[in-house]
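In what follows, a structure is listed as C-alpha cells, so that the remarks can point back to it.
One protein chain is absent from this view; the other protein chains keep their places.
To keep things simple, chains are lettered A and B as they appear, and every chain counts its residues starting from 1.
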Amino acid sequence: MSRASLILALTALVALALLPFYAGEYFINLASQILIAAIFASSLNLLVGYGGLTSLGHAAFVGVSAYVFAWLTTHAGAGPAVAAAAALVGATIVACVFGLVALRATGLGFLMITLAFSQILWGLAYRWASVTNGDNGISGIPRFSPFGLSLDGAAAFYWFTLALCVIAFAAIAAFASSAFGAALRGTRDEPRRMAALGHDVRLIRWITFVYAGFWAGVAGLLYVNYNKFIHPSAMSITNSAEGLLAVIAGGSGTLAGPIVGATLIMLLKNYVSAYVERWNMLLGFVFVAIVLIAPDGVIPGLRRAAARIRGGRK
Amino acid sequence: MQFWIIQFLNSLALGGLLFLLSSGFSLIFGLMRLANLTHGAFFMVGAYIGASLLRQRVVGMDLWLAALLAGIALAALGGLLERLVLRRLAGNSLGQVLVTLGVAFILSDACLLVWGGDPIPVPTPRALARPIFFAGLAFPTYRLVVIVVSVVVAVGLHALLERTRIGAMIRAGVDDMPIARAVGIRVSRLFTAVFCLGAGLAGAAGVLGGPIFSAYPGLDADMLPLALIVVILGGVGSLAGAFVGSFIIGAIYTFGSTLFPDLAYFILFLPMIVVIAYRPEGLFGRIAA
Partner (left out) sequence: MKMNRRDLVQGVAASAIGALAPAAARAEDGGPIRIGLLTVKTGPLASGGIDMERALQMFLKERGDQLAGRKIDLIVADTGGVPATARTKTQELVERNNVHCLIGPLAAFEALAIDDYIRQAQVPTLSVAAAEDMTQRHPNPWFVRATSTSAQCAHPMADYCARELKYKRMITIADDIAYGHEMCAGFQRVFEENGGKIIQKLFPPLTAPDYGAFVADLKTDADAIFLGFAGSNGFRFLRQFVEYGLKDKIQPVGGMTALDESVLRNMGDEALGIVTSCWYSAELQNPINQKFAPAFRKQFGYDPGFYAAATYVEGAVLEAALKTIGGKAEDKPAFMKALRDVKVDTARGPVSFDAYGNVVGNVYIRKVERKDGRLVNSIIKTYPDVSQFWTYDPKQFLANPVYSRTWPPAGNLEK
C-alpha cells in the first residue's frame, strides 16, 4: 500500500468511526449494511479477482451462517456466542465440501456449479420448513452481545460491524499480499505453469475457496444480527449476483474495489431508490457505463485517471 | 401408462422450448466465449412483443409472423448490444458478466414500465387451441406443434452450420479461433452475425413459448437458469448438445416435479453438478466450459 492510499484509508476510517456523531440513525443503519455488503464482496473478490474463479453462489455461505445462528438461538436455546461460533464453523464446513466438487470446474462451469449449490441450499431453506420455517423465515432472533456489550442500538452495532470489517479487510489484504496470494494469482494467470512448477493448483484454489467462504460466513453472521430475521431470499441468485456485480463494478483483484462496488449498489438500492422510481434500470445503466468507461472497474479506472493527471503535470 | 405417455409428451414439448431458448446461448458461448446473461431477458422481451402484436388484431398477424418479427427485433437489439458494447470487452469475461446482467436489469425494468406488472397472454393459434384426443388421452395440440417446430429449427440450424459458408466459418471459429483468423475469416462480422442469430432465436422462442408461459415479470429470471443448465449439460457450443440437453432437462423437470415433488427445487441441478464435476465439457461438447 502506498503512503498516499494509507493516509486516505486512515482518514476514511476516522470519518467512519465518527459517523454516529454526525449522522442520523437511518444513515448509521445504512452504513452498517454497506459494511456488511463490503465484507461479503471482499470475500468473493478473493475468488473472482485473485483466483480468477467467477462464483455465482457465494450468498450460500451468508445463508448457511445466518440460518445456523438463527436456528441455534431461537430453537436450540444456544447462547449467541456459541451460536456465532457454530455459524462460522458451519459456513466453513459447507465451503470445504462445496469446494471439493466445485473446483473440478473453472470458468463458466465453476460459475454454474456454484450457482447450483446455492440454489440447492436456497431450495432447502424453502422446503425444509421444520427447521428453516420455510417462506415465513425465522424471526425473533436476538442480537449477540460480545463481552456483555449490548448491540441493540444502531451506533453500537455499527461500531461493532466497523471493527469486524477492519479485521476482515486486514485479513483479506494479508491473504492477498502473502506468498500464498501470489501463488493464487499465479493459478489465475498461468495455471499450467504453476502446476508444472510443482504447485498443487486445486489445493491453492480450495484453500482460497474455504477462506472466502469463512469471511462470507462472517458477513452472514452480521447480516442476521442486523436484520434479526432470516429468509431464503438471503441465498437467492440475486444476492449472489449483487456481490459479484459489486466486485466487478468496483474493480476485481483490488482491495478497495469491492468496497466501492458494494457501497455503490447498496446506495442505489436503499437510498437512491427513494428518489428514482426506476432504480433497477438506473443500476443497469450504471453497470453498462462503468464497463464502457473503465472496463476493469471503478478503482482501476480511477488509478489510470490519476496516473494520467500526474503524467500530464510532468 | 396414461401418465407416462402424457408426461413423456410434456417433457418433449418443454424440451423443445428449452432448445429454442438455449441453442442461441450455446452458439454465442461456443463462438465468442461469452456467457450472455441477457438471454433470459431477450426471451421475455420476445414474449411481450408477441403478446402486443397479437393483441392488436392486425390483419394477417399470427403467431408465426409475430415470432418472426420478434426474432428480427431482438436480433437487431442484440446486434446493437454486440456492436456498441460487447465487442469492446473481448476477453474481459468479468466485464461481460457486468454488462450482460446490467442490460438484463434494464430490459426487465423497461418491460415493467411498458407492459405493467400483470401477466399478458400470448393467444394460442385458434386452430391449435383445442386439445387433441387419441386413445382416450387429451393432449394440447399446440404443445405437439412446439415439438415439431423445435425439431425443424434444429434441422435448420444444423444445415446452417454444416452446409453453408457462414456455418463453416462459425464451426472454424468455435474449434480454433486463432486459426480461423489466420485463414482470413472476418471474425468481427461473424461475431455480430452469431450474436444477432442467438438473440433472435431467444426472441422468437419467447413468442413461441408465449401460449404456454405467457408474458409476465420474472419470466427472464425463470428462464435464464434453465438455458444455462441445458447448455452446461449438453456442452457449450454444441448444437447437438443443446438439443439433447434440452430434452433431458425437459424430462427431468417433468417427471421430477410429479414423481419427486419434494426435490422440485434441486432436481434440475443435481445432474448438472455431476456432469460439471466429471465431464466438464458436457455430454457433447469439445471444449471445457
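Annotations
Here is the rule we use: a contact is a pair of C-beta atoms (placed from the backbone, for glycine too) under 8 Å apart; a residue touches a chain by one contact, two chains touch by 3 or more.
Source: prediction; values computed, not measured.
Remark: the omitted chain is touched by one listed residue; of B:58, B:84, B:114 or B:138 this is B:138. Of the candidate positions A:104, A:202, A:228 or A:303, contact with the unshown chain belongs to A:228.
Listed for chain B, the residues touching the missing chain in the whole complex are 3, 6-7, 10-11, 13-14, 17, 109, 112, 116-121, 123-124, 129-131, 133, 138-140, 142-143, 211-214, 216-219, 221-223, 226, 253-255, 257-258, 261, 264-265. Where chain A meets the missing chain, the touching residues are 24-26, 29-30, 33, 126-127, 129, 134-137, 139-140, 223, 227-229, 231, 233-234, 238, 269-270, 273-274, 277-280.
Operating definition for what follows: only the chains that are shown with their structure count from here on.
One inter-chain figure worth recording: chain A and chain B are separated by 32 Å, centre to centre, where each centre is the mean of the chain's CA atoms. For chain A in complex with chain B, the touching residues are 48, 54, 101, 104-109, 111-113, 115-117, 119-120, 122-124, 126-127, 237, 241, 244-245, 248-249, 252, 278, 280-281, 283-288, 290-292, 295-296.
On the chain B side of its complex with chain A, the touching residues are 29, 35, 85, 88-89, 92-95, 97-99, 101-110, 113, 221, 225, 228-229, 232, 236, 262, 264-266, 269-270, 272-273, 276-278, 280, 288-289.
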